[in-house]
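Apart from one protein chain that is not included, each protein chain of the complex appears where it belongs.
What follows is subunit A.
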Amino acid sequence: MIHARGLTKTFGPVEAVRGIDLDVSAGEIVGFLGPNGAGKTTTLRMLTTLLRPTSGTATVAGADLFADPAAVRRRIGYVAQGGAFAPFSPVGQELVLQARLYGLSKEQARERVTTLLAELDLPGVEERTTVTMSGGQKRRLDIAMGLLHRPELLFLDEPTTGLDPQSRANLWDHVRRLRERDGLTVFLTTHYLEEADALCDRVLIIDNGRIVAQGAPDELKSEHGARTLDDVFLAVTGRELREGAAA
């Protein structure tokens, strides 16, 4: 589903991503873990065609990132770290617009929006703006936005950051269900390692623009003689993840 080789991104003097190789298979839930500034968002924005890599190659959802970015865009969904809704527009209008940009007719778009909102426990919020919604509701709304066109692969950038534990658990339930029902492949970033442990088939730990460890959570833990993924992180980077993950 994702094959990337030697991806790098340099912003002026900042080497945000320093040569990343990635392989994600269809149907996997893969967690991309690391402290703030590690290069997670930059990597996701490259894989979603939003940012041109400084070097490297990638195929995403079967299409070449450089040769056919439009095909990549058709097949993936992307939920950005900062959300996708302006606070002054009714969310239904924005969702219908987005669906229509993926080629759905007006009727199809409305129907799809109604169904998705109901599935994500947000029935009938079409006329509301995000101002009146909780953090968990907003995040599920962002996910609905990313799923409108039934992508094969969904990128989630820090979907649960800032949510209370209950909303976080609820959101992960939705992600699990999407994979089980639709076979959706999910590539997500987080710095809640205990959640990644519970949810992800495989995790990649990124630090300073490089992948420093990867594998199934249990594999990684036994490999490093660690009890938790936090301990694995400490073992491979020599630092606590939380120190660098204030936000």
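Rule of thumb we're sticking to: a contact is a pair of C-beta atoms (placed from the backbone, for glycine too) under 8 Å apart; a residue touches a chain by one contact, two chains touch by 3 or more; residues count from 1.
By definition in this document, contacts and distances are computed from a predicted model.
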Protein name, per the UniProt record, of whichever chain is missing from view ("Methyl-viologen-reducing hydrogenase subunit delta", "Cytochrome O ubiquinol oxidase", "protein-glutamate methylesterase" or "Transport permease protein"): "Transport permease protein"
Contacting the left-out chain in the complete assembly, out of A:Phe32, A:Phe85, A:Trp172 or A:Phe187: A:Phe85
Contact residue for the chain not shown (choose from A:Arg18, A:Arg100, A:Arg176 or A:His224): A:Arg100
Touching the absent chain when the full complex is considered, from A:Leu50, A:Val212 or A:Val236: A:Leu50
Residue touching the undisplayed chain, where the options are A:Gly19, A:Gly37 or A:Pro69: A:Pro69
Contact set of subunit A toward the excluded chain (per top definition): 46, 48-53, 65-66, 69-74, 76, 78, 80, 82-87, 89, 93-94, 97-98, 100-103, 145
